[in-house]
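Let me begin by presenting the structure, written as structure tokens, before commenting on it.
Each chain you see keeps its place in the complex, though not every chain is here.
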Amino acid sequence: MKYTVYLSGEIHTDWREKIIAGAQAQNLPVTFTSAVTDHDASDAAGDVLGKETDSFWRDHKSSKVNAIRTKLMIEQCDIAVIRFGDKYKQWNAAFDAGYCAALGKSYITLHSEEIIHPLKEVDAAAMAWAKTPEQIVEILTYVISTK
Amino acid sequence: MKYTVYLSGEIHTDWREKIIAGAQAQNLPVTFTSAVTDHDASDAAGDVLGKETDSFWRDHKSSKVNAIRTKLMIEQCDIAVIRFGDKYKQWNAAFDAGYCAALGKSYITLHSEEIIHPLKEVDAAAMAWAKTPEQIVEILTYVISTK
Amino acid sequence: MKYTVYLSGEIHTDWREKIIAGAQAQNLPVTFTSAVTDHDASDAAGDVLGKETDSFWRDHKSSKVNAIRTKLMIEQCDIAVIRFGDKYKQWNAAFDAGYCAALGKSYITLHSEEIIHPLKEVDAAAMAWAKTPEQIVEILTYVISTK
Amino acid sequence: MKYTVYLSGEIHTDWREKIIAGAQAQNLPVTFTSAVTDHDASDAAGDVLGKETDSFWRDHKSSKVNAIRTKLMIEQCDIAVIRFGDKYKQWNAAFDAGYCAALGKSYITLHSEEIIHPLKEVDAAAMAWAKTPEQIVEILTYVISTK
């Protein structure tokens, strides 16, 4: 059995790399997927279709191009990990969590104790809350590879 | 035909009241629904089931009790309005937006121009973006009551 | 038992009025729904949210506002009637037909013999093809009111 | 991860070949699917089941045989590209777009600026609008192969 794990959210720290490396160290049969995490590339995703002068429409066009990818990845994943850093709005991460919840996809949140309260609705629909990438790796290892 | 409109998000300004009053002034056949917007009551929603010493679990318990209500309201609404103020995390609002998107529920966002960029993914899946409650009322009036 | 019938497509002739009058003459327990058929109002549906200089985005914004209404009406109808005139592209009507087909909603097409060939895919997924509004009324009467 | 992209619509220009060649040049892991694009073969798809004298029924029979293929391809695709030329009705393309929209399949439209207005409802439910096959290839490359 092979698993697909979608990694959603914060793009300023190396939590994705840590999870991927940890999973590889455990030989987990997991393919990780993710939105495009290069911030500038992501913001410019729609530019190839024609430049926009209005920033709302530029964002709109790029977000929809990005959504072709993320919608598919969420729908095809077996498990999602949704990461919130202590800074920034990260509304896309909460949006992904709601999307997962409505589809019945299991997701695990990854965030510090500082933001428990504002994340309470997101955590309430999660299957687990982890504080570190290492914990995520341990949970994935348990869930996926225990005989 | 009667409509149900779910009002999600920010609880510190009177945007809900303005929309409801505007819809009544237009005699729209709309029932508005909403999460419990009394902040303290909402945080304490699970206390009746037993006090928790750990704040994570208190939040967890209350959020799940609140989710009995909000999950039902989202699933039963015809249209959602999702409001983001300029302050606070409001991850529950973005979560609701993702939930609506996955269910194929039409939603309209209500927020200022200041936060276009961080809301781009949420707006990309919305059917409209309004800046004022008055615009929401105009849109609802057009959608619901035009012959 | 009450029925909801969605009337989709061409807006330049009085086929809607004829069907509605015919159904009333037969006392059918039917509520008819429809997109906003005032062409100018429909094109301007999004203007209240802010004027657009780019015609693509003006169309885009208005179409999405209109889609809040039509998506709901299609999802809530029991039967759809989809009308194609001999002129104009009317891609929205074919779009509605595809939407109905995917949802498993029964629809009846209403068009002349001149356009059988270009409509063959749309007719192939229809439950019936009528040439006149009077035939639509007869079919609805049979389907709805036969004891 | 492998992707399936369904190419729907106009059959008189070589847009399909251009997209397929472009994707191969980028080594994209994509399988392209399509309705039978040989016009005469498509019109005759049902003839093997017995000749029809009435052209409506000949079209009907052939369209249903073709729909066995296209329905399956739409349901199994990850992304659709829907092409409208400036001429012809191409109602089947708009039908496919509506079908995709109702299933929640992401689609990209491919058409010139001349027909923005009649395609506004179809574009409103699309994830992107491209003017050239080259843009489609760029979008697919971004969506599928960005690390």
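Labels A, B, C and D are assigned to the chains in the order they are written; within every chain, residues are numbered from 1.
Just so we're on the same page, a residue touches a chain if its C-beta (ideal position, glycine included) is under 8 Å from a C-beta of that chain, and two chains touch if they have at least 3 such contacts.
What you are looking at is a predicted structure, and each value in this text was computed from that prediction instead of being measured.
Asks: If you could, jot down how many copies the complete complex is built from here, 4 of which are displayed.
Replies: 8
Keep this in mind: only the chains that are shown with their structure count from here on.
Asks: Along touching chains only, what is the step distance from chain B to chain D?
Replies: The distance in steps between these two chains is 2.
Asks: Same or different for chain A and chain B, where same means more than half of the interface numbers show up on both copies?
Replies: Counting which numbers both chains contribute, over half are shared, so the two copies meet through the same residues.
Asks: More C-beta pairs touching across which pair, B-C or C-D?
Replies: Between the two chain pairs, C-D has more contacting C-beta pairs.
Asks: Can you list every residue of chain B that touches 2 or more other chains, as numbers and ranges?
Replies: Answer for chain B, listing residues that touch two or more other chains: 104, 129.
Asks: Going by the touch rule stated at the top, which chains touch which?
Replies: A-B, A-C, A-D, B-C, C-D
Asks: Enumerate the contact residues on chain B facing chain A in the complex.
Replies: Residues of chain B touching chain A: 55-56, 59-60, 62-64, 66-67, 70, 84, 88-103, 113, 115-125, 129.
Asks: Show me the residue ranges of chain A that touch chain C in the complex, using the header's touch definition.
Replies: Within the complex, chain A touches chain C at residues 52, 54, 57.
Asks: Would you tell me which residues of chain C are touching chain B in their complex?
Replies: It is residues 31, 33, 36, 38, 41, 45-46, 48-50, 61, 64-65, 67-69, 71-72, 76 of chain C that touch chain B.
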